[in-house]
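The complex is shown incomplete by one protein chain, all other protein chains being positioned as in the whole.
And then chain A:
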């Protein structure tokens, strides 16, 4: 057959794997490439994040709330404010000095270079206000930010590498000594000459530099391993810490002290403490997990003894280190979190230090780092109290550096969420109205924005207050303040949606007048705010305000600015979604301009624009209907740009799937199918979008697609024959999508034909494509039924044991088409599948056993499975036990239990455990059906619970758990109580799995036979003289208590009063 030749490789060439291998080789993919890159945090952060290193961990501050005498030399709030003021004013003075010769026309109060809005926009969208960094006159220009601020001079890792290398070379290039020469030359036949009298060896260092380094090691070949300890100057073991998995050169900076071998008895208490902390920190940072765990516990327990100062003085510099990795940072942050709890108010003088280190986490790109940062700051503010937090952070609010203000605003929002908005509100109001500097106003408003983002709908009760606190910012003289205010209002409205429109009354007017006055970034922010407020309004107002804003929006459609485009699209989407906007209005006013400006090829190229355009168009379609939108873009399905076609297809797909195809008239339908076929065939990159679009449209059209089915099928057949695997796969996928519709259209014959074709393609070599072909076959079988399937099922089956899912389905629906013997053969084949690596395959296999057992009766299947319990492989046995349980569930347990229990008599550990495990799964699956079988299995469980083997008892306990939970309330208490007597002696087991199983069994029994009985068992050991006994009994008691606190009340023992206390619960003796 001709098609066959194209598809299959010639039989006498090398196997296809070899070809693939060879082809794959020139790509040179290194699977570890990602992992070899640096894991340091600093390497993946941008310049903005690196500004963290410009901050100084400030000295301690005074704690005005502390009791007793306060140290005189610590800085107070007033000192800090004064310093900040100095910082603020120095650059201004300098600026005015330097520019004094020039005629200064621009007399703005601030010297910040205005960011021109038409510059390339920055990527972060809420950082619209980042001012440029200024060089300060009183600071020596920094060559690089890669300088650590700490008093040691750190050596950069690259320098260290160079030093190692140099040392190595020096050792190789040293002159040979006499002994070495003696060893190298034979003793006889040579004479050692005296050097001439006038000879002076050349000692000029310059020559040495020119010398070529010898590639060989000086003393011949050296095993590298022997050398290792000398080439790295790093200790294998730190005194007092033990063996660490690693100790980096960079750690020497912080932990070098531990290596100086001083006699500990000579050190002062303070020094000892310092060393102790250092050791613990090193263990936490570099240790193995168990080391880390104990060290963390120690440092937490002793936090108060160590004191806040010594602890933070060591932890915080570590966190500011340049070479920090994610894992290290996470661990250190965890340490801070733990000790915060213990230190409580002692932490106050260090709040600012901690904030300097933790605040950068709030703007980290890693989500979990941000969460961690929030958690710490929230705990910190709870420990230190609101007044301290405000006093500490107030000076940073109008800091010269935007980075500091930004992080402070975020930290403040966390404080607000920890202490509640009302507590912070008076302060916020004051800051937002600050007359002293626009920076303070800006930060204050930013805090409100961050609060809204962080707390979501929790801002609702305070919405009015928050809006009023920032409302005046819309008319501020500073453009940045106006912008941030609009953004903050947008955030508040987003958080409050769909409530709270009344709170925004005061800002509506300035917003709507503002959009006429402003241009550029300011306008974008205002539009954003409006976009979020309009959905809150009721229909009438929304309509009015939309009309007001639409003029501006339509004007801005043409804006070349990407940021503006995104905002405009978003606002259009939001406006269109509101009830008040009439479809008529959208059709006439918005659509023409919208399509003219946004449905252009250029928009499809940028991923974010693309998404926005699609979303907005879909939203508009909700209002104006399918035809209006699809009619406008359908022609573009034949556009020459592929990304653009994709955008059209995605929109069509979304619109049609949401609104159906009822609106589409015959002409449009024709053009649509034609366009889709064209777009589908012309793909160069096979994309799920095209497939989805095709499937959705065909399914939506339903019966109406009948005239085109012939054409679609021939396209599919053509593509099934394609050289590229992707194309074949997509074609097969398409069949499974449209199978249902083909049936609806009554095209059984066509489907039969497709079935035959797919059957022929089962020799497919690529597994993914084969999967899709099988999927296609399955869907055809599903739709047209077993009996009318061509080719007949029994032809299909022997070929395809690998497709278990298909087999399972066939066993489920059409078992009678295959003989029982054939099914048994399949059973054996399936056992192999239990070894599969993919969980999905194992699961499908196990289910298939159930179907087959149902089809041909459980006996034979069960025999196969029970035999399989003898195999060595654990995974295989586990799957077998699950399969047995499933067979029992599908064929009723009484068909399975006798054989299963009989198997327990086999004196083999694995088999017995397998039986117990099957029983456990069995009782889990059959639930309350289990009540009829409890008495039957009780003797077996008795035996298992008394077995010497731990696993026997563990599995039996699990069985008891499932059993008792299944029969709760069905009157099986007697048997369960009997079993409890066998479970109970196991409570002193120490192996974690066993003790957990025992505890769970007791929990299960508590549910089934009631907490009172279990309480009586527990009482005997609660006050036992041996601690070990008390511990486990209290553990059981606690479980009991948590599970049935209320039910225990009547069953507590009666305790008599003594001379001191009254223990009787008299109320319970009342009698009527």
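Worth pointing out:
Simple rule for what comes next: contacts are C-beta pairs under 8 Å (C-beta built on N, C-alpha and C of every residue); 3 or more make two chains touch, one makes a residue touch a chain; residues count from 1.
What we mean here is this: contacts and distances are computed from a predicted model.
From the set "Signal peptidase complex catalytic subunit SEC11", "Ubiquitin carboxyl-terminal hydrolase", "AAA+ ATPase domain-containing protein" or "Splicing factor subunit", the protein name that UniProt assigns to the chain left out of the figure is "Splicing factor subunit". Touch with the chain omitted from the figure is made, among A:584, A:902, A:981 or A:1045, by A:1045. Taking the complete complex into account, residues 990-992, 995, 1022-1023, 1027, 1030-1032, 1034-1035, 1037-1038, 1041-1042, 1045-1046, 1048-1049, 1052, 1055, 1060-1063, 1065, 1067-1068, 1070-1072 of chain A touch the chain not shown.
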